[in-house]
Every structure is written in C-alpha cells, then in structure tokens.
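Note that one protein chain is taken out, while the other chains of the complex remain in position.
Each chain gets a letter, A and B, in the order it is written, and its residues are counted from 1.
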C-alpha cells in the first residue's frame, strides 16, 4: 500500500517469540526491533560477551541490508546494556569493526538498564533511511 | 503551518502533569509520549498489573486513533517495564488482544528499567504513520 506501513518478512533474521515483528517500513524509514545476540540458526544467544554484542549488531545489519538500507544509512542507534563499564567498550569495538568510515558513525545513546529479556546483556535498536 | 510540527489537543487523553504534551505530528508521523496505565477520567493509575498494562496501551491507542492513525500503522514500540519476568507476559497478552493480525505486529524493544514516574510498572512509547 503506497504510503502505508509494511512489516517485511526477513529470511535469515531471528524469529520473534512474541507479538512483534523484526521491522517496519514507513515514510522512507526502516525501524528495526531491538536486536540481541541471538543466533538466527538456533534461536539461542551466542556464548561470550564480545561475540554476543557482535551478533546483535550483525542481526540488525542483516535486517537493514535485506531492505536496501545499510549501516551507512543509520539515522539513530539506542544501545541498552546491563553493565556500562563492561559492555560499552565491547559495543565501541564492534561498532568500529562494522562502520569503517568514522565520518558515517551514527548518533547513539547508550544506557545501562536493569535487565533485558532472557537476562541478556545487550540490545541494539536501529533506525535507518531507506533508499 | 505546512510541513511544521503540531502538538494536538486530544480529548479523552490523559492530562500531562509536566512540561510535555501527549503527542506531536511531524513529517507524516505521529510521536506519542510514553503512556502509563493512568485512567484519563481520574488521573490515577488503575489497580491490577494486567489492567494497568491494558490501560497504558489503551491510552496510546486512543491518541493514535484521535489523529487518524491506528495500531495497524504503528512503526515502533518501546516498552519499559520494572520487572521483565513479571510484566513481559502481560505486555505480550495485551498486545495479542489489541493487534488482531499477527502480520501487522510492530517492531518492539522491551527493557527493564529501574523506575518509572510514580513508581509505575509499565510505560509504552509508540510511533505511528499518519494517513
């Protein structure tokens, strides 16, 4: 529907376990659900803090790229961690791996929340501009 | 003002008790303030966890519908709870009641924060596409 909201099916994305979908397309933007470090192949969180953070960002990137967006069209990131001092350096490391051009780093907010689903350690919520 | 931001008055919505309004309209989107389970008729939070969650979503839906949007044009939800294990199932139940078509579930992030205003248990922040 022209001008409407669509909720794409994304092959290779994680499978929602509740009443939500992985993304919406609306008004030229792509809104991706908060992504955690779940292996889409198994549905289980991956082992290791750094690998977990990397998987969360990879899950988000996969959804963005499936819709024609990319990390270079990120308009906002909100990153939720459960231990700022421990996880923020890992998030920074992963972002520096994923974004190769510092001139295209996106605006970010990073917050230490009390808990995430499944007692996870990181969740990243990205918004992208569609081409 | 064409192309500008407007902050609609919404009859039947909760009454803000601080320097904020319940929503803005801008660029084809409707941004609704974080809604809690306040009864608009009394200004008091409703009793019972499930009823409280349902009221929060009802308050959000009322504002969306007042502007010509609907739950079917939700582009993003961020849900803040104060006890993930206790409240996430209630949020899931209420969303399943409110969204009747699973193909139109929106992307969601759900976070356990330390506290909400008035020591409340849930707050839902929705963004919608306007028709």
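Everything below uses one rule, namely that a residue touches a chain if its C-beta (ideal position, glycine included) is under 8 Å from a C-beta of that chain, and two chains touch if they have at least 3 such contacts.
Not measured: the values here are computed from a predicted model.
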It is residues of chain A that touch the chain not shown, namely 27-29, 72-78, 82, 84, 88, 92, 95-96, 99, 102-114, 127, 129, 131
Chain B, residues in touch with the chain not shown (by the definition above): 3-5, 7, 16, 18-24, 26-27, 29, 31-34, 78, 80, 113-117, 123, 125, 127
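The working rule: only the chains that are shown with their structure count from here on.
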Centre to centre, by mean C-alpha position, how many angstrom separate chain A and chain B? 22
